[in-house]
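Heads up, one of the protein chains got dropped from this complex, but the rest are sitting where they should.
After this line comes chain A, so read on.
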Amino acid sequence: MNTMAAERVTDRRQTPEPTVSGARRKALMEQFRKAKPAICMERTLAFTNSHKQTEGQPVILRRAKAFRAVCESITVRIFDHELVVGTLGNGHRLGVLCPEMSWSWLKEEIDTITSRKAEPYQFTDENKKLFVEEIVPYWRGQSLEEFCLERMPEDHKNIGIGTGIMDTEMKWRSGVGEITPDHQDILFVKGYSGIKNEALDQLRQLDNLSRENQEKRDFYRSMIEIAEAMITLGKRYSTLAESLAENCSDPVRKKELLTIARTCSNVPANAPASFIEGLQMVFFVQLGCLLAESSPAFNVGRFDQFMFPLYQADIEAGRLDRAEALEQIECLWIKLSEIFWLLTENGAKYYAGYCGFQNLTLGGRKRNGRDATNEVSYLALEATANVGLHQPSVSVSIHPETPDEFLIEVCRLARRGNGMPAIHNDIIATQMMMYKGLPPDQARDWNGLGCVVPSTRKVSEWTYAGQYNMAACLEWALNRGKSRKTGQQFGLETKDPATFTSFDDLLESFYGQVKKLIKTGYETTIIQQLVHQESVPRPFFSAMVEGCMESGKDLTRGGAKYNAGPGWVVVGCADTANGLAAIKKIVFDQKKTTMAELCSALDNNFEGFEELRQLLVNSPKFGNDDDYVDNLQVELADFSDREFRQYRDVLGLPFHSAIMGLTFNIPTGNSLGALPCGRFAGVPLAEGSSPHPGTDISGPTACIKSLGKMNHENQPGGTLLNLKFLPKAVEGERGLYGLSALIRAYFELGGYHVQFNVVDARKLLDAQLHPEKYGSFVVRVAGYCAIFTECTKEVQNEIIRRTEHCAL
């Protein structure tokens, strides 16, 4: 592409009569709605059986061979109307179990999994029997979970498991996830045959079998297994499509099936040669990711960038028109919503709504600094609006030269009220990547990961190693290290708060608690990284990240060209800042109460202390453009950054901090007693770096100003701002311009991410009462989307509770 103008191949405003009607989308959506999410055991069984046959072999090779066995044996299915095909096994909406990571949870929950409230899965009796009799006995004592727990010291377990104070479950019970395939430089260039050939070449070049080279040899052999596996999966689909075509009486569908057959005979083996082949390649890779390790955050990456050349070529050759391209994208979107990451009951409560965090990024800049928006960016937004499901998690990257036209389309989608897309500041994301250690040109090519994390296809990292509850540290500083809820001694036995004579005394105790908690977090991650290296290397993912093929090393051992240290998420930052500000104001500035009285109010959950609570509630709150408290929030975030930065992970890379966070605010809030910001015991904490719900009462601009004061750059694991509007506030073209100006202003102030929930509370309450009326009503829950009616009541209430900025 030479000119920017040429990247708008068609003018959207002058689109001719559509060649497709949307009937296919409707039919596919109907099929989607009818299908019930289920657990498929085919992957689990094939993976296990393979391991039985490879005992004693190198771990990485065993994992690669097992993956191949899976791809060779799982059921292949093509459903009516589909243009993009593939399933995780025998069914429609499926998740798979990785017993090598953790099997215990499913064993414990086997009787409730089909009936539980949050995200029930279909699980046949036959499969249950298979699981108990065949799978569990083999993996007992051999899973990542057991290895990790065996190594964690008691102290770390006491504070870090099921407490709501610190949590690393996603890393001791699940694969790493959190990766973006390098479509641009690897998969869309050479396909899996190319990968296989490179591995063969590398093997031939190993001139001696030193210890190091032995390990490389194991690695390259694994690469070949992985490539063969993916090639086979494609061929099996091709064969199936061909035979379906043979028996198909409808000439239109027959033609489509033959196209599918052709597509799958080319990808993923080779570089995609057409738009549809590109889409199919993307989906095969997503399937591979989940079959390899059922984890969250397998990102599609910069979809508009790697798809545009194929789009342009097809359009120019007259093989495709815009409406067909849109329909094909919609087909992919629906497929991405079908596959999901299997959740424990606890996880399901908090990661609401059959969500896989498959982040897909649009817009942004190219490496040469030019705007990267193209026609596929617009098509992808349109498809997202049309399909309206929770996947992919669409992110957009906005920079000063992003065309207003694109930003307006982004706002138009955001205004539909389902929380998509996540809107990111390209400039700050780039700086975050540089802070993680990437050179500027790579940093600029960042893409969204999971909910709101900046990452890139070039980097291997644990973006979410765990989360810690900062408000707990405040509780401990005010209770000599003890939990107010359980009385357990979690923190340091700091000074009696009644003896604090200044705000600095309080800060000293508080920061002491934070330091200790962060150190525990760091140590926990090191243990887990070691276990991952030893027992669950990642051959499938090593094939799609630059550097591993060259170095002959797996991702877990630092094989990628770029590596970044682990990220830890701060939860409850605003509650802590608000609490500190309230004490500063009421106890030390105005002397309206004493530390002793405050502590007994907290002990009693404010019962009998309503007047004091009102004073606390009415003291400055983060999110109102008030430096008194905003300064504290900035200080807390900076402290978290400095503390983590001093620690190094197993590859020698610095840890980093983030203030984003899914729905962590619920369990973390649950674990705490009353807080000095006036919050009652058990109430959820603030979400990400957003203000505490209901306390930002000065309108969205004040909220944005507060957030803009933070150093987003030093939270490279992401920050999160959720703004909720009632539809009235953003109606008409004026509303769109209003939203777009808010975004531009927030980004000029240095903010990183914002997303909008544009819904009215009545609609949400109604959806809660009558889920049947709102089949696929999607609401973004803290950085990702879920179907509202499939969320638990707690999460639903949380959405409703958030401040409603309403400019009537």
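Simple rule for what comes next: a residue touches a chain if its C-beta (ideal position, glycine included) is under 8 Å from a C-beta of that chain, and two chains touch if they have at least 3 such contacts; residues count from 1.
Just so we're on the same page, contacts and distances are computed from a predicted model.
Remark: of the listed names "Dehydrogenase", "Cytochrome aa3 subunit 2", "Pyruvate formate lyase activating enzyme" or "ABC-2 type transport system ATP-binding protein", the one matching the undisplayed chain in UniProt is "Pyruvate formate lyase activating enzyme".
Which of A:D80, A:E154 or A:E733 touches the hidden chain is settled by the complete complex: it is A:E733. Think of the hidden chain as still there; on chain A it touches residues 610-611, 614-615, 618, 625, 698-702, 705, 729-735, 737-738, 741-742, 744-745, 748-749, 805, 807-808.
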